[in-house]
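A single protein chain has been omitted from the complex, and every remaining protein chain is retained in its original position.
Letters are used for the chains, namely A and B, taken in the order the chains are written, and counting of residues starts over at 1 for each.
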Amino acid sequence: MSELMMIIVLVGALFGMLAMGMWVGFALTLTGALGMFMFTSAPLGPILATTFWGHSHSWALAALPLFILMGEILLRSRLSEDMFSGLTPWLGKVPGKLLHVNILGCAIFAAVSGSSAATAATIGKMSVPELQKRGYPDRLILGTLAGSATLGLLIPPSIILIVYGVATEQSIARLFIAGILPGAMLVAMFAAFIAITALLKPEIFPKEELNFSIREKLSASKRLLPVIALIAGVIGSIYAGIASPTDAAAVGVVLSLVLAWSSGSLTWKMFREAVMNATITSCMIAFILAGAAFLTVSMGFTGIPRNLASWIDTFNLGPWALLAALTVFFIVLGCFLDGISVVVLTTAIIMPMIESVGIDPLWFGIYLVIVVEMSQITPPVGFNLFVIQGLTGQNIFKIAMAALPFFMLLLLAVVLITLFPQIVTALPGLMRG
Amino acid sequence: MRKALDLIYLAAGAMSALCILTICGLVTMQVIFNLITKLLGTQFAYTIPSYADFAGFLLAAASFLALAYTLKHEGHIRVTLFRDFLKGTLGRVVEIITLALAAVAAVYMTYAMIGHLHESISYGDVSTGIIPVPLWLPQSTLVIGLALFTLALVDDLVCTILGVSKSGHLDEIEEEHHNV
Partner (left out) sequence: EDWDMPTPYPDKTFHTVNIQQFADEVREATNGELNIKLHTAGSLIKHGEIKNSVRNQIVPAGEFFLSLLANEDPAFGIDSLPLVAVSYQDAARLWEAQEPVITELLAKQRLKPLFSVPWPPQGLYTKKEIKTVDDLNGLKFRSYNANLEKFATMVGAAPTQVEAPDIPQAFATGQVEAMITSPSTGANSKAWDFLSHYTPINAWVPKNIVVVNMAAFNALDEETQAAVLEAAAAAEERGWNMSRREAEEKTQELADNGITIVEPSQELKDGLAKVGVELLEDWRANSTPAADKIIDAYYN
């Protein structure tokens, strides 16, 4: 059977199952099973079991439930309220007002978390109810959250940059540093988008009275101290050399418990709810990741992604055309596979192409992360969409529509780093050697 | 019956939560040890051996043991957009097909994982870290989790066919057993 037929059958099966309301983890697993069954003779059961086991006990992933638990505790403490009250006087005059909290909150949280799903879950838990209560438009709340949470992948630490660094023998420290400026650029672009929307359509924003004296501003800012203490504690533990990025997640849980206790909001009931909700959310993500891992392995046995990439290779494109083609390729692939799978499956084939046309592999790592960020907010398989659906109960297509402007901004960022590669290479260039 | 099943899901969910808290405790201990070393010098260096391995195994246990509990709390993600258009009998038929397909898949996953566990036991597989952990131990949490997941899906399937509530007393039971 031709490659194209294989792809049509599998994509059709995946779409069909998702449309009938099949749970995503099952839909991915069953599509993988169908692919193996139809197009290979490899033993299905042992591969399924080996993949589920092999991908479920990873140390790097252990940070995920902890960061989610941290978010659940913060949600139930007064901290989220304080963060809004503290930021409000400062953002009152900025067009777009408190929507910037979503963006800044995600950017700050991205500096302690390696994953965009954890970023979406934690910030979303805090910000969505507050913003809805204040009457901000749903579309913008969901869009800014889905879009900004992808920063978790780019602003270091980043699980996906670690995977790329290992697969392509690039220095992970350099990749991390290379992610900083593009991350800051995206924050600025997202904030500018919100500000411009607010200037063009002031009527969709709530008419909050937001005039504050300096004195009021300063006294309100005291309420930001716990948030700042939390961030300083988590990031500080990494930079003081007492915690790895995964360890820092546990520091975050402990510090948020301390904060909740000191503000008097820590009760047994609250703690139990927080833990059980974190259990549900991390189980949900783990099940989808297991399904995605199995689909990835199944695709590896069928050889489809490899052949697709080799097919692109046959066109002998120059660097610009190659990048354009790869961008389309990754966006399509990113609709159905999670980011880490995309990186793992394709670097083996694509890196030689990249190097043969003279593209810097360090730069390409950041490019890849931004493209993968886009895949987090494209349906039907987009992890930020799933997390936000879990938070709000909205269906993923509505969330994806809300996130569309941010998808376009990410695409613009890809164009910008292509035109001005210094955005990526300047900081790592300052390092020794 | 209903109550007994819900209690089983809850117990597994609580185990899973305990695993997450244990990861947190384990890692926090190690960070405190690192802090002590930092403050008092390297003659006070303590490490929890293989703590990354243990965190991984606990994560696997947490992820799989909670599958049934998460299903019952509608925590697993599904796309309901098109389903919302299908009202009445057609909707119920599609739901029954979906549940049946998922249940069959879960049975196969459980069966495959039992095979994996059996192989692991018969060869005496151990982990590769500083402390050799017999792999059947963490792997059996996957089998138990998947078996309970199968049970919960069959439970939902039967309830949907009979047209009775899927998880009548879950919240009540949790209130009663809030000391778990």
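For the reader, a short list of remarks on this structure follows.
Just so we're on the same page, a contact is a pair of C-beta atoms (placed from the backbone, for glycine too) under 8 Å apart; a residue touches a chain by one contact, two chains touch by 3 or more.
Because the structure is a prediction, the values reported are computed rather than measured.
Between the chain not shown and the residues A:Gly32, A:Gly124, A:Pro245 or A:Gly334, the one that touches is A:Pro245. Of the candidate positions B:Ser16, B:Ser63, B:Thr98 or B:Ser127, contact with the hidden chain is made by B:Ser127. In the full complex, chain A touches the omitted chain through residues 42-43, 46-47, 50, 53-55, 59-60, 162, 165-169, 171-174, 176, 238-242, 244-246, 297, 300-301, 303, 344-345, 347-348, 351-352, 431-433.
Although one chain is not displayed, chain B still touches it through residues 30, 34, 37, 41-43, 45, 47, 49, 51-52, 119, 123-130, 132.
Simple rule for what comes next: only the chains that are shown with their structure count from here on.
We define each chain's centre as the mean of its Cα atoms; on that basis chain A and chain B are separated by 23 Å. Taken together, the chain A residues at the contact with chain B in this complex read 17-26, 29-30, 33, 44-46, 48-50, 52-53, 56-59, 61-62, 65-66, 69, 237, 240-243, 246-247, 249-251, 253-254, 268-269, 272, 275-276, 278-284, 286-288, 290, 380, 386, 389-390, 395-397.
Residues of chain B that touch chain A in their complex: 13-14, 16-17, 20-21, 23-24, 27-28, 30-31, 34-35, 38, 52-53, 55-60, 62-64, 66-67, 69-71, 73, 75-83, 94-95, 97-98, 101-102, 105-106, 108-109, 111-113, 115-116, 138-139, 142, 178.
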